[in-house]
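Data block below; observations after.
Chains shown are a subset, placed as in the full complex.
Labels run A, B and C following the written order; every chain starts at residue 1.
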Amino acid sequence: MAPKPLDVLQESLQKRVLVEMKGGRSFRGVLQSFDQHLNLVLASAEEVVDGTATPQGGLTLLRGDSIIYISP
Amino acid sequence: MAPKPLDVLQESLQKRVLVEMKGGRSFRGVLQSFDQHLNLVLASAEEVVDGTATPQGGLTLLRGDSIIYISP
Amino acid sequence: MAPKPLDVLQESLQKRVLVEMKGGRSFRGVLQSFDQHLNLVLASAEEVVDGTATPQGGLTLLRGDSIIYISP
């Protein structure tokens, strides 16, 4: 049986990911944590708007139901 | 195993956070309380609109499903 | 352990609150009742539109999933 999507996400822990969200926002950061709702915590996160990255201090918690996709 | 996002949020209790919400609102305040739906209570909250902060007296309860992200 | 958001709301019972809702509506009134969905009942409620308050007779039940935030 194939691994489930959240098992795959497990392998991205401590790695940089790009998260595209509803409403046109996207974030880059190091994946610290996630749960079954796809709530995520990113470290060293930057919000990316029109190609410009704005650093967010500390940890950022993204609510899962606003997420469209997560990629490395 | 990595800590879950809500465990991470636990560490922000009694600290100032920024909460970005759907519809373009954002709030700053001291995180007093949260639950598994990401309902939050902020103390000394300010609503931030276009860079201008409006203080809200007392405690403000933000409904979780309107939240996009929470950061320090 | 910190009190949960709904425990905090419990302390607003019989007090005046401001409720901001999706779609630009807001209400002021005395919180009579709430449940775990954040359905609320306000007494002596007024709907506030562009700074003008319109009184609603009797009790008003607000559906929780249209609520953005509740503040004193």
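Rule of thumb we're sticking to: a residue touches a chain if its C-beta (ideal position, glycine included) is under 8 Å from a C-beta of that chain, and two chains touch if they have at least 3 such contacts.
If you're wondering where the values come from, they're calculated on a predicted model, not measured in any experiment.
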Given 3 displayed copies, the complete homo-oligomer in this file holds a copy count of 7
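What we mean here is this: only the chains that are shown with their structure count from here on.
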For the pair chain A and chain B, the C-alpha centroid-to-centroid distance in angstrom is 18
Expressed in whole Å, how far the mean CA point of chain A lies from that of chain C is 33
So chain A residues touching two or more other chains come to none
Counting only contacts in the complex, chain B reaches chain C at residues 13, 21, 23, 25, 27, 32-35, 39-41, 45, 56-63, 65-66
Chain B partner, complex, touching residues on chain C are 2-9, 22, 38, 64-65, 67-72
